[in-house]
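Report on the following structure.
Removed: one protein chain of the complex. Kept in place: all other protein chains.
Up next is chain A:
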Amino acid sequence: MSGAGQSVAASGPGAAVDRSIAVAFEKTRAEGRALLIGCMPAGFPSVEGSIAAMTAMVSAGVDVIEVEIPYSDPVMDGPVIQRASDIALAGGVRTADALRIIEAVAATGAPVVTMTYWNPIERYGVDAFARDLAAAGGTGLITPDLIPEEAGEWLAASDAYGLDRTFLVAPSSTDERLAMTVGHCRGFVYATALMGVTGARESTSDAAPTLVSRVRAVTGLPVGVGLGVGNGAQAVEVGGYADGVIVGSALVRCLLDKPDEATGLTALRALSAELAEGVRTVAR
């Protein structure tokens, strides 16, 4: 139950090192570049369509796919991902479909991380979900509305099945909370670049570099920066100080605004390639 979280060690005995996303970060670190994480809601625009989209992202150079399980009340998401989630849910996507999508994308060889609000997991059963996620080949969970204090069951289940757990840190996190939160992460830490929700923005946040160095001061884990990154130039910029560049809304919009799936996929490939080039252009 909640509260128990504080006493659980950051890297449990069950941590399967080969499954962890840390491996992918080591590889891009060795290449002297940032890692690119691209996000797409499961089941958007359809189950098959989302597999096609995520596969296209991988072949265009996205290193890691973040599969967001659609949720009816996504408080951390801006209008673009909200709309895509609504479309996925209206299409009838289920948690079991999301697991199937994760399995299909993991089969391409790209590491898959799952992003999910907490209620679908609580409803599925935390232990059962961890078991099925591991079996599908997922690396772990990003939990936007779960803080370590409430995460007792997830800490235990992620240890049991050797899954990564990525909690968020924010510019408003106190030093004490930041250290506590990072201490419960495994795989990588998600730094929310600004105070706000997902959605591409014209300029990247100046709060992000400070936040990344605050995280670095307390951990050796890689740090990914998300919220607001939408183009190659921004990927270059964020990749200059973060280990991972996380892009969601801009990619999703490629599929939302287009008249048909083929046009959407073309736009998605082009943006993915632009972002992939961005993280490789980084001068560090």
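In the analysis below, a contact is a pair of C-beta atoms (placed from the backbone, for glycine too) under 8 Å apart; a residue touches a chain by one contact, two chains touch by 3 or more; residues count from 1.
By definition in this document, contacts and distances are computed from a predicted model.
**Student:** So one subunit is absent here. Using its UniProt record, which name fits best from "Dipeptide transport system permease protein", "ABC transporter domain-containing protein", "Tryptophan synthase beta chain" or "Iron-sulfur cluster assembly protein SufD"?
**Tutor:** From the choices "Dipeptide transport system permease protein", "ABC transporter domain-containing protein", "Tryptophan synthase beta chain" or "Iron-sulfur cluster assembly protein SufD", the unshown chain carries the UniProt name "Tryptophan synthase beta chain".
**Student:** Which listed residue, A:I21, A:V169, A:V215 or A:V229, touches the chain dropped from view?
**Tutor:** Of the listed residues, the one touching the omitted chain is A:V169.
**Student:** Of the residues A:G61, A:G78, A:G140 or A:G187, I need the one that contacts the missing chain.
**Tutor:** Counting the whole complex, the residue in contact with the absent chain is A:G78.
**Student:** From the list A:E103, A:D127, A:E149 or A:E261, which touches the chain that is not on show?
**Tutor:** In the full complex, the listed residue that touches the missing chain is A:E149.
**Student:** Could I get the residues of chain A that touch the absent chain, sorted low to high?
**Tutor:** Interface residues of chain A facing the absent chain: 1-3, 71-76, 78-79, 82-83, 86, 89, 94-95, 118-124, 144-147, 149-150, 167-174, 177, 181, 192, 195-197.
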